[in-house]
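With one protein chain withheld, the remaining protein chains of the complex are depicted in position.
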Amino acid sequence: MERIPVAVLGATGTVGQKFILLLQDHPYFELAELVASERSAGKPYAQACQWKQDSPIPRSLAQRTVKGTDDPLGSPILFSGLDATVAGPIESRYAERGYIVISNSRNHRMDPDVPLVIPEINHEHLDLIHRQNHPGAIITNPNCSTIFLSMALAPIHREFGVEAVNVTTLQAISGAGYPGVPSLDIVGNVIPYIGGEEEKMESETLKILGRLAGDRVEPAPIRISAQCTRVPVVDGHTETLSLKLRSRAGPQDVARVLRQFRSLPQELALPSAPGNPIVLLEDQDRPQPRRDVWLEKGMCTVVGRIRECPVLDIKMVILGHNTVRGAAGAAILNAETLVKKGYLGNGSRLHQAMNQRRLQAVGAP
Amino acid sequence: MERIPVAVLGATGTVGQKFILLLQDHPYFELAELVASERSAGKPYAQACQWKQDSPIPRSLAQRTVKGTDDPLGSPILFSGLDATVAGPIESRYAERGYIVISNSRNHRMDPDVPLVIPEINHEHLDLIHRQNHPGAIITNPNCSTIFLSMALAPIHREFGVEAVNVTTLQAISGAGYPGVPSLDIVGNVIPYIGGEEEKMESETLKILGRLAGDRVEPAPIRISAQCTRVPVVDGHTETLSLKLRSRAGPQDVARVLRQFRSLPQELALPSAPGNPIVLLEDQDRPQPRRDVWLEKGMCTVVGRIRECPVLDIKMVILGHNTVRGAAGAAILNAETLVKKGYLGNGSRLHQAMNQRRLQAVGAP
Amino acid sequence: MERIPVAVLGATGTVGQKFILLLQDHPYFELAELVASERSAGKPYAQACQWKQDSPIPRSLAQRTVKGTDDPLGSPILFSGLDATVAGPIESRYAERGYIVISNSRNHRMDPDVPLVIPEINHEHLDLIHRQNHPGAIITNPNCSTIFLSMALAPIHREFGVEAVNVTTLQAISGAGYPGVPSLDIVGNVIPYIGGEEEKMESETLKILGRLAGDRVEPAPIRISAQCTRVPVVDGHTETLSLKLRSRAGPQDVARVLRQFRSLPQELALPSAPGNPIVLLEDQDRPQPRRDVWLEKGMCTVVGRIRECPVLDIKMVILGHNTVRGAAGAAILNAETLVKKGYLGNGSRLHQAMNQRRLQAVGAP
Partner (left out) sequence: MERIPVAVLGATGTVGQKFILLLQDHPYFELAELVASERSAGKPYAQACQWKQDSPIPRSLAQRTVKGTDDPLGSPILFSGLDATVAGPIESRYAERGYIVISNSRNHRMDPDVPLVIPEINHEHLDLIHRQNHPGAIITNPNCSTIFLSMALAPIHREFGVEAVNVTTLQAISGAGYPGVPSLDIVGNVIPYIGGEEEKMESETLKILGRLAGDRVEPAPIRISAQCTRVPVVDGHTETLSLKLRSRAGPQDVARVLRQFRSLPQELALPSAPGNPIVLLEDQDRPQPRRDVWLEKGMCTVVGRIRECPVLDIKMVILGHNTVRGAAGAAILNAETLVKKGYLGNGSRLHQAMNQRRLQAVGAP
């Protein structure tokens, strides 16, 4: 299979850097273009970017010239790690020009015709792209904390029905990007507030677990209450959950459905798919972010301490890697699903769009 | 008023050290004796103890010879910071000999005839000491996390009735004593488990908020579900709460009853009583342990972010100083209440006990 | 004594906030005016400022209207916590208008006619203000790390002569102001570089320990080599020192001169002076920033582990509170010295300047 050229939008930011690392040597995609704000455009990437990853800038990209968001792009697929303050209109404009935008930004997530996808849960929502009023497409993945919550809820919801969820998060500092949280605010401290995060968890989860009905998603009938805190951890969001179920189920039943859970990405053996989307740990003091965040290369949701809840029905602790499965990795898995499910195949709408966009790209800025 | 001589049991431990600091220049009590295990007995305090407080050992105590738990004691009131592995029988033995044991240890808290007291909430439970089958008395204060939870619940429970509580804690490392939590376990990490803590919060709270009915306490009819985690914070336990109420009340109503709450320790102006037992913060990112833990000298419960809960009724964030109001300070406030409420006055049972015990003390080891 | 009205320049910044806390109820000075950039001017202080101190904004100042640096000021003494990017010309302009600027900023420290003062060491350098070519005066205190180094060196230098110093610092995050160091850079990490810090330590120390010769300071003939690192500590700079001495002296000799050191601020009993400017700790694992930084209310230099150095002569570990004695507290002690040494007395140059400036202030913006 020939690799599809792709671009990263917001390539100098924290999410953009993670896209670059995760797209190295990807079997489906070839990272062809780096796009950033006008301030960075025209500079070599290594100079435009404050690289903050633990491994160095890939050699082949260090001297690559960064393009601006007005430059013509030759890649049909764009991974967007754009800052939410600008992502909305820029992503729309690309879609109007026929690009397929795989976005990690929050701006279009709740648009009725934009799929908000976790391939293990609701890959069929991808069909929504046919409702979009532009030649291209916008596909989004959820907020980081929401992904792990949804992953843990989905199998339980299908089997027993989830009626209500109380969740408290203990989120890592890398979730706020760079420079992000000032050290004076978080060293030896807890900040019991993250702007907009509780609202995202309470709304996005319902769309993800919802049912595709005609041209829209019917939100799942679940009540969710989130309390989000920041803790001095580098990577890995921990969440404590209490669930009310519609059918009766004990901790053993819940553990069983979580342990057995496999879905489309596993069946298709997608390159970024975790072997086990949900990993259960037995020790009573796990999961722990520093020790367990890299399980399944950071692409799974880790679950522990499943037990009865005296107020609702079941409680547990979950964990996920917020900048891998919680951001860039989620978007890449969405793109892999798009490819393998045939959305880009001969005769498909997007195949035509890609062809048409190529023609346009030649002429237009 | 002549100061009452007191002893600290477990004087070399973390709680014992805090007792020593908080009893310096106390208007009611004079720290006369330091008691510890046989390993420390006979040594000067400064040598027996690995002092880990931020201010130095009080000069007058550094050379004080530590007594053993078998040595005769001349102080009628004993503050116990004994380790829970040994506290049970030692405290009982002292009570049998006529001492008044004010204990921070968990061992006797749930004994039916032992008061588990937070003076702002249930000082009348102190009457339980008249049911104890020994000449002395044992009085306990709750577990640290439980104290802040109970303080926040009590005014709401009285006004609106609390039916159920979901609570997640983010607890400081000082709560585990010294050496306590290994740094390799907690630096840059979260440990989602603290042995026995969830059970204590779920049971002790009901006794504290319960009603004294004859010779026992009728537990409050509240369902509590706790999830306890450890975070890399030095002092200060943060807790996220979701409450279900029996009467309808909005965030403003709840804020009002919390803000107005005053009780016996404030009326009696007890030396350790916080002016405001509950301090409300308005900023949406407070309370924070490093910044707010010393409000009211660490003796209050700090509350913030009161808002509606989509699952139960009300949610909020609370904070308290786990080694001050959460441990030694709680016990000292109990003792101050005991004194000011007249339990030790002329003609009282404990007054007689104290006299009798003094006689015994002369003869017996 | 009537209190002198003072203003704080840069009142909304980190150093400005500390000035405000330390000037509360000051016996010599009355905080009359808060001055900040044009962005803040005209707003109530509580609104203009992101308050980041552990105690709340003093009640009397929360609603005080912030003035701009172009507004006329009625206070003759200005404490400057201005950012170094703007402090230079602004401070000069105030001095030209007859104000006495007590600055913590680095801009004028090395000007030949500006005293760089630590009152315990070189209060006589204050005479340099008579060389300044403006009606007012500029007086500076050293960089935080330099203050503690100079304090430890001064008594040793006087007694034995210091020839060379190797110093490595482990500096707290509060030294970088707010927002300062991003948490992603420092949580669980060390940053072995602080811009400009090594140069300041290597040059400022020589001026402080230098000799006033006519109209200039002859730098002390000491070679200093500094390596500065940032560590995840909130407050308190730790430094490891190795010294080469001109006269032979052992650890006991050095300990003795440090322990006995007292100077002018102690003799004058200045309000902010530490009782002991240098506190020696005996335990081999001290000083430690979290445990020892508040000794002498954060105004002393703490010294420990004095021992022989196999390469130079003597090594030791020192510690100081970087935002108290290392910044605002240093400036305030300078101002107290100025007052008590008579620089502002009847008939003095500054007394005349203050009078003259008052006249100007009435007319001029």
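Worth pointing out:
Letters A, B and C mark the chains in the order given here, with residues in each chain numbered from 1 onward.
Going forward, a contact is a pair of C-beta atoms (placed from the backbone, for glycine too) under 8 Å apart; a residue touches a chain by one contact, two chains touch by 3 or more.
As the structure is a computational prediction, the values presented were derived from the model and not from experiment.
Contact with the undisplayed chain is limited, among B:Ile57, B:Val187, B:Leu212 or B:Leu264, to B:Val187. Considering the whole complex, the residue from C:Pro27, C:Pro72, C:Pro192 or C:Pro221 that touches the absent chain is C:Pro192.
What chain C contributes to its contact with the hidden chain is residues 164-166, 168, 170, 188-193, 202, 223-225, 227, 229, 231-234, 238, 240, 242, 244, 284-291, 304-305, 309-312, 315, 317. The chain not displayed touches chain A at residues 54, 187-188, 234, 290-291, 294. Seen from chain B, the chain kept out of the figure touches residues 52, 173-174, 178-188, 232-234.
Here, only the chains that are shown with their structure count from here on.
The distance from the centre of chain A to the centre of chain B, each centre being the mean of the chain's C-alpha atoms, comes to 45 Å. Contact of a single residue of chain A with at least two other chains is seen at positions 188, 232-234.
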